[in-house]
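Following this message is one structure expressed as structure tokens.
With one protein chain held back, the other chains of the complex are shown just where they sit.
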Amino acid sequence: MTRKVLIVPCSGIGKTYGTVARTGAYIVTEDLRPDTTQLVPLARVVLGDDEVRQTLAGAPAIAIDGCKLACAAKVVAESGGALAHALQVLDVFRKHRELKPAGIAELNEGGEKLAAALAGEVVTLIHDMEGQEDA
Amino acid sequence: MPELPKRKVGLVSCSGEEMAEGSVTRLATLKVLQSLRPQETVTICLPLFLAGGEGDRAFARFYPTIAIDGCEKRCAARGTEMYSSKPAAGIVVSELCPSAPGCLGTARHLNDAGMEVVTKVAEEIARHVDRLLGGTKSGRHGEPGDHSSAVQEKRASAATCSCGSGIPVKVLEIAERSVEVLALPLIFDMFRQSGKAPGAGTTAELMEIVRLYNGIPEEEQASWNEAIQREYAAYYAGEAR
Partner (left out) sequence: MLPNHSTPAEEVIRLTVDKFTFLIPRDIYYCEADLWIRLEGDNARLGLSDFAQQRNGDIAFAEIKPVGTVLGFGDEIGSIETVKVNVSLPSPIRGTVVDVNPHLQEAAEVINQDPYGKGWLALVALTSWQKDRAALLHADAYLALVKEKAEAEMKK
């Protein structure tokens, strides 16, 4: 895959899910796939930041939302981005019921592990996308 | 006795994942929400706000907001103004606490210097909150209106604010424009039930309460005063029948 995959987390500060989404995005873009992914701030997409919009138009995006309101997915789609996948922390939590997250400023252990599980799912999706593109 | 909505300040923090200043805004905002001013503040979730959250947008139209941004892009301030109304105050971390890149740590992990800045920004936010709740001039921000002191009244039935907040309003013609005066039906009801008859003293008291919920431009004080006095006299006479 020649283009970077854009990771767009919702990052709301009202719920712990927002922190999980953002932490998961950091794990992907800084630890697991630093060379092939790029984190894009949601607010800059909405507020018509030209540089970000151009970036969005030219690459596939994975939105990571904290809840079913799906702010990141909606905004990416409405801004003309190529939304390849939309993940929600709630769905990942359902698969890992034991990893109950808590904390907004700082995640508890469950939250950190949930963010890691979320990042793992994102990386799997990126791997699949790369496989499809190379095929 | 009708109850007036408690006045609070909405805090809109930028999402700021790209830089340490963004994390500073988030942590400072949380500090104010959770420990410095928990009863006086409400968080406005910026992503939800931008994506169309009507509850957050309606709140930000009625209550004063403080936008806390990490950098000069001012996403929180611009977003709030775009979808609701202009923030009553704004803080930009990179202007309040200028620092060289990397000095505060990373977006993911702030260092000690970064945490110090969090405390400083949180205290600044709290100062703004105190000012907005204690002052009489701030409040909803709308168009300044023209400077004419002519007052016309418009017979209008009570309705709820068009912003969808559910706050009852009364539309008056003040300074040659239509103004939704928030919470006026409730305020009038409260005064009447307290037995306050129309007059100069009552009007002064009414205006103190009206100011808490409505931003009144300085140059329109007299126009508002006249309108509220006349409207309350008509209301009081109507209720007495």
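Going by the order they are written in, the chains are A and B; count residues from 1 in each one.
Basically, contacts are C-beta pairs under 8 Å (C-beta built on N, C-alpha and C of every residue); 3 or more make two chains touch, one makes a residue touch a chain.
The structure presented is a predicted model; accordingly, all values stated were derived computationally and were not measured.
*Asks:* Which residue from B:Glu17, B:Asp56, B:Asp69 or B:Glu180 sits in contact with the chain not drawn here?
*Replies:* Only one listed residue reaches the unshown chain, and that is B:Asp56.
*Asks:* Using the touch definition from the top, which of A:Ala21, A:Leu47 or A:Cys67 touches the missing chain?
*Replies:* A:Cys67
*Asks:* For subunit A, enumerate the residues touching the unshown chain of the complex.
*Replies:* Listed in rising order, the touching residues are 15-17, 67-68, 90, 93-94, 97, 100-102.
*Asks:* What is the set of subunit B residues that contact the non-displayed chain in the whole complex?
*Replies:* Per the touch rule, subunit B residues meeting the hidden chain are 2-3, 5-6, 8, 10, 39, 42, 44, 55-56, 58-59, 158, 160, 165-168, 185-186.
Everything that follows uses one rule, which is that only the chains that are shown with their structure count from here on.
*Asks:* How many angstrom lie between the centres of subunit A and subunit B, each centre taken as the mean Cα position?
*Replies:* Measuring from centre to centre gives 33 Å for this pair.
*Asks:* Residue numbers of subunit B touching subunit A in their complex, please.
*Replies:* For this pair, the touching residues of subunit B are 13-18, 22, 26-27, 29-31, 34, 43, 45-48, 50-53, 73, 75-76, 78-79, 82, 107-108.
*Asks:* Taking the touch rule as given, give the residues of subunit A at its contact with subunit B in the complex, in rising order.
*Replies:* Residues in contact with subunit B: 9-14, 18, 22-23, 25-26, 30, 39, 41-44, 46-47, 49, 69-72, 74-75, 104-105.
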